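Reviewing the structure listed below.
A single protein chain has been omitted; all remaining protein chains appear in their positions.
The letters A and B name the chains in turn, as written, and every chain counts its residues from 1.
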Amino acid sequence: MDYKNTLTTCVYCGAGCQIYVETIDGQITGVWPAKTHIISEGKLCIKGWNVTEFVNSPDRLKTPLIRKEGQFVEASWDEALELIASKLGAIKNESGPDSIGWLASAKCTNEENYLMNKLARAVIGTNNIDHCARL
Amino acid sequence: MGVEFEPRIIAFMCNWCTYAAADTAGVSRMQQSLNVLPIRVMCSGRVSPEMVLRAFRAGADGVLVMGCHIGDCHYSNGNHRTIKRMPLLRNLLGYTGINPERLELQWVSGAEAPRFVEVTEAFIAKIRQLGPLSQEVME
Partner (left out) sequence: MSGNASEGTLEEIRKLVAERLALPVQAGMGVDGVVALRALNGNVAPHVFQKGDDLSELVIEPKYPLMTLVSKLHKRFPQIRLGVVARGCDERAYIEMAKRNQIDPARLTIIGFACTAEEAQACHCLEPYPKQLLVGAPPAPGQVNPLVAEYDAMTLVERRAFWRKQFEKCIKCYGCRNICPECFCEACAMEDKAWVEPGLLAPPFPMFHLIRAMHMASRCVACRECEAACPAHIPLTVLYDLLRRDMESLLGYLPGADMDAKPPLSVTLEETPLRTEAGH
């Protein structure tokens, strides 16, 4: 039996509470708060306690999906990215860069949010970028 | 002074004893106040703390839990659980600052229609004196 507690940071907000994700033989079996962490002190909010719920959720996408004739159809990454790039380019040309809004996320890393910024500001040319927590 | 306070009482009654007594009281046209809302359960042991608390949360000023006398339970010992559970719940209400008198446990058998009326009328009078629950749990 392989029992492991992996120390990690909760993804749900900027507080950065430390949690242990418990795995038994590779399967996620629960969460323990990290009592030794000086910020979270062994306490978690409801999101932190349930942070592992999404990992094995059946709602998670496994491939990109493109809506064709009202239905979501599985697509390749190439097809999806091509479509996004051409559509965004078209919208930018037609209605200007500020017509495209960008929503970043606390679940992403700082680096991913930085890239989002670059895409919005440098590539498209808008500063209409905000954060999912402000929704 | 405004409108006089009319207590709203929820009474859980076991099907075999207390509800039968309540029925008899009604059929015999015994004089009764209108403050009691009956909820029939098969046994007083069915009444969980959650149900009693929900009754208070819903706005009951007083809650009565009534069933067969010990030894007479239709399911032989369902009411054993009631008699242990309700004193604890009363105490808990008291610990959180709600008057424990607002919850009462009474045994009323099927043949005791007059006692049913006596018990409920006395409870209504008591709650009228205590005042509305909202005084103690300001929303």
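Basically, a residue touches a chain if its C-beta (ideal position, glycine included) is under 8 Å from a C-beta of that chain, and two chains touch if they have at least 3 such contacts.
Remember, predicted model here, so these are calculated numbers, not experimental data.
Residue B:100 is the one among B:38, B:100, B:114 or B:132 that touches the chain missing from this view. Touching the omitted chain from subunit A are residues 1, 3, 5, 7, 18, 20, 22, 24, 29-30, 32-37, 42-46, 48-49. In the full complex, the hidden chain is touched by subunit B at residues 49-50, 53-54, 56-57, 70, 77, 80-81, 83-100, 105, 136-139.
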